[in-house]
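The complex is shown incomplete by one protein chain, all other protein chains being positioned as in the whole.
Labels for the chains are A, B and C, by order of writing; each one numbers its residues from 1.
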Amino acid sequence: MSRLGVCFVGAGGAVASTVIAGITLMKKGLAPRIGMVTETDLRQTLSCAPLDSMVFGGWDLRDENIYEAAIRERIVPENLLKKVEPELRAIKPWPGVVSPRFLGSREGTNVVTANSHREELEILSRNVKDFKATNKLDRVIIVNLASTERHAQVSDVHRTVAAFEAGLQKNDERISPAMKYLYLACKLGAPHVNFTPSLSKIPALEALAESSGIPIAGEDGKTGQTLLKTALAPAFQVRQLRVDGWFSTNILGNNDGKVLDDPESNKTKVASKLSVLDEILGYEVPDHQVHINYYRPRGDEKEAWDNIDVSGFLGERMQIKINFLCKDSILAAPLVIDLVRLIDVAHRCGERGIQRQLSLFFKAPYHREGERAVNDLFKQNALLQEWVEKVARRLRAAV
Amino acid sequence: MSRLGVCFVGAGGAVASTVIAGITLMKKGLAPRIGMVTETDLRQTLSCAPLDSMVFGGWDLRDENIYEAAIRERIVPENLLKKVEPELRAIKPWPGVVSPRFLGSREGTNVVTANSHREELEILSRNVKDFKATNKLDRVIIVNLASTERHAQVSDVHRTVAAFEAGLQKNDERISPAMKYLYLACKLGAPHVNFTPSLSKIPALEALAESSGIPIAGEDGKTGQTLLKTALAPAFQVRQLRVDGWFSTNILGNNDGKVLDDPESNKTKVASKLSVLDEILGYEVPDHQVHINYYRPRGDEKEAWDNIDVSGFLGERMQIKINFLCKDSILAAPLVIDLVRLIDVAHRCGERGIQRQLSLFFKAPYHREGERAVNDLFKQNALLQEWVEKVARRLRAAV
Amino acid sequence: MSRLGVCFVGAGGAVASTVIAGITLMKKGLAPRIGMVTETDLRQTLSCAPLDSMVFGGWDLRDENIYEAAIRERIVPENLLKKVEPELRAIKPWPGVVSPRFLGSREGTNVVTANSHREELEILSRNVKDFKATNKLDRVIIVNLASTERHAQVSDVHRTVAAFEAGLQKNDERISPAMKYLYLACKLGAPHVNFTPSLSKIPALEALAESSGIPIAGEDGKTGQTLLKTALAPAFQVRQLRVDGWFSTNILGNNDGKVLDDPESNKTKVASKLSVLDEILGYEVPDHQVHINYYRPRGDEKEAWDNIDVSGFLGERMQIKINFLCKDSILAAPLVIDLVRLIDVAHRCGERGIQRQLSLFFKAPYHREGERAVNDLFKQNALLQEWVEKVARRLRAAV
Partner (left out) sequence: MSRLGVCFVGAGGAVASTVIAGITLMKKGLAPRIGMVTETDLRQTLSCAPLDSMVFGGWDLRDENIYEAAIRERIVPENLLKKVEPELRAIKPWPGVVSPRFLGSREGTNVVTANSHREELEILSRNVKDFKATNKLDRVIIVNLASTERHAQVSDVHRTVAAFEAGLQKNDERISPAMKYLYLACKLGAPHVNFTPSLSKIPALEALAESSGIPIAGEDGKTGQTLLKTALAPAFQVRQLRVDGWFSTNILGNNDGKVLDDPESNKTKVASKLSVLDEILGYEVPDHQVHINYYRPRGDEKEAWDNIDVSGFLGERMQIKINFLCKDSILAAPLVIDLVRLIDVAHRCGERGIQRQLSLFFKAPYHREGERAVNDLFKQNALLQEWVEKVARRLRAAV
């Protein structure tokens, strides 16, 4: 069995620690293998990497092993965590790279010591190579699960590979940690998934991924409120109910919420959540608002309240209210596992650059210039199913 | 311009009076032509009957003209109704047929006087023929919008055309009003739409429709709560979120609500609302409940509250609550108009029997033996779109 | 320190097992002493019985000790229960009395074996006397926490002590288990609390309690939905907002819910929940509905959804929706503790018969003939506070 390494940026965060704990429990038969698309028939159809072949590592700014992190996050029940304590304690995140310009609040002290962008990249690269050697891995995938960075704009340094590499040389501060990890992936030939709304797929790195032959997918995992939004908006469209306004508010009390208390990080996230509606409906919704509030009693159990105003026959108006009491990391973790396995399949099939068939998993799915983002959950699913059939045909032909 | 007659069973009810008032307003340019699928590009693609070609009539147990009915129902604003008062006053429903066995509460005195099933059918038939002659109509469609009948079971009298016609002869009381109107449609060669959950598509009449060359569609218009249910259930399926329970409650205070206060009529309706979930999800939802309560302060503004329990990764549980403040007849009216036009297109194209492509509009869509009902809103929409393309090709070829 | 025994009818149910586990944890310093009125200043003011002086016993139809019961009910977290496992295992409920006429579903086999009402009472009486002797108790209180009985009507056998005792002699089946336990309390001189909506305070037993010198209080603990209802209704009254309708629905999946799935038991409970509104508002609310549904995914976490329609200035209408995600037994348990201590204070002060000052804790508070039930939460609280002051003065005088 060939072995697949997974390196998380933010390995000690809520989502990564839930993924690692969850898979470790499943490997030992202590948790059911449910909630993942790649644990249905799809697994065999696509020859997905077995859970047993997966090995986890990654970077984090907090100085904790994964057991400590999972206990602190209070997502996986403690009695379950205890059953895999040694396995989780053994995973200790490597120091991460950080930039005060992009992160509102300093999250920890487990930081790479380096004097330049290049030196940082050297160290990150060595982490992955050592990880691969130690664990005898055949291939590695990098997944960004770090806290949302502050809002960033594409500027000249982001436009071409040459400009970007010159920027690296000059320690240009417009190069964010998220971009460095994607650059690293390109350089190491590792597929890259951006599960956060932080800007990393700049034109320079989109081109580099393409030329390096690595598949990339992003951005911002579609978990709770946006998941329902992109299922309901198509229904309104089918029924010719016009959306006059959509007011979405979120309360959450985990570390993600704390980071989003910073107005600039909040802006990054909200922009990502706002983008989906108009594309699905085909017109600009006049009052689409998204608010995210840090409210500690809620912890990781992110809660959304949506009010939707629609008008129908004779212009008569109606209202829909939705209250989603979800668990943020529980919704996110299986998507991360699915993404890792599917981008690995894509890589093995020789696909490179943006993987549009993975749009299903994202709030603001990557799309190539000239293509439209697809946000309708069911059109996204159709994209994935088409791709699955194409790959399945190819695999059958290869046999 | 060829002229299309529409005969409503329950012409003076909430939905029918809203349809008639709405179209009359649109014809005069006093209301926008929105909320209908057949007022998008589809209208031209399919050469749908123009609104101006449509003429309305029908039966009702209440002794009111359509203006009086619409005023009583308080759905279309009074100031709008006043603008089409003469047109609405001119439409006076014919006496309807009634059966104490199938209707919980007697709704009015405008009842056909006859001594037998056959005599009733004679009178109903004459109503339609006179309507056609007086209004110089080219064709007629019959739409059942009457109050929900009590729960009925298919028995021997319903199984073959011969048995049914023998039953008519013997005034068999298991033959309901809903069945009589469908039989009438078959005999008159008029397409028939059953927008109610009352049983009419019994084997005998399904066969008769087929042999008579009339298209039929039903049953029970999909308006509010079930509309959202059949959009969200597919989303849970795509995301591998298991539905552990779905508790749906409805409050409404219109005449429909009053009728559903009768336990046997309630049973008919609830059965229709319960049927959708398991087919979409592929497993039996352990706690799927639907309750309908007559609550007068709500009037026609039917309100639904749904609680959904799902479990995801690691079996962790989450909840979704939906509160839909809808307007029942405002949601129903455009569906009726779409159905009339689409079944008319089907009829003109020579289609006969069950029109499965119209599943999109129903809670419990008709399907032929051996076929599965399709409840997923988006799969229903795909069925319709395929049919539209097929018809469009045929129409282009004909030109 | 004098010792107080508490005998629960339904000792192995959700509420009783939560009370016993909770107090046992508090005694050992393993849980905070919060959530009880009698753990505020009131405790000292009234010289309430210390938690350490309280000893628990009682009857139950299930053949389980309190540890097994608490584990099955899943209310107190397992890791807490483990800390008091020996103490809880040591409490094993005595066989209870049962009547097929009054209980929809047979709940267990731990049933008193006897040939007559009188013999049953003998056995129950012996249970209490043995309990008192074994534990060296100074006094005992009986609290009914059993499942809701089917709807009962007051008839001749319930009207006088003589008729009731004649009925006992003749094994009259209109004498319910709930009545037997109250009769037992009278005979033993033990205060009695009816925390259920089952009928026990019939005229015969109200008189007997009075003449026996025991204080009694009931009925039906006011926990979730009705608690909020009796806080909001006074607010509408203060603001002159007229309540046009109040639709209350409840979903719960514990044993209580299962019992209430029986229409006759449901009727008993709903009647109790319906009684509060008109008295507070001073007029009859036209559409006050209460529905209770057994919905397994919810377990003990009873959930209420209320819709309230009010009209204000110029008759304009507004709506309020309330969704209470509560924990039934967690809300009930502290009320039971407060009631035990307060009725014990009343007993020690020589009060007898109906204790109206305890209305605060009940949905349908006992009141003497000629007195009005008080349902307004704040008026109920004022009644309690007045009584506290009166008792406090008496206690100070006694010192």
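Convention: a residue touches a chain if its C-beta (ideal position, glycine included) is under 8 Å from a C-beta of that chain, and two chains touch if they have at least 3 such contacts.
This one's a predicted model, so the numbers in the text were calculated from it and none came from an experiment.
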Selected from C:50, C:203 or C:234 as touching the chain missing from the view: C:234
Chain C, residues in touch with the chain not shown (by the definition above): 18, 22, 25, 31-32, 34-37, 39-40, 76, 80, 227-228, 231-232, 234-235, 238-242, 311-316, 318-327, 330-331, 333-334, 360, 377-378, 381
Where the unshown chain meets chain A, residue by residue: 244-245, 247, 249, 251, 286-287, 289, 291, 293, 295-298, 303, 305, 307, 309, 317, 321, 323
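Throughout what follows, only the chains that are shown with their structure count from here on.
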Distance between the centres, which are taken as Cα means, of chain B and chain A, whole angstrom: 45
Inter-centroid spacing, chain C versus chain B (mean Cα positions, whole Å): 49
Multi-chain contact residues (two or more partners), chain B: 321, 323
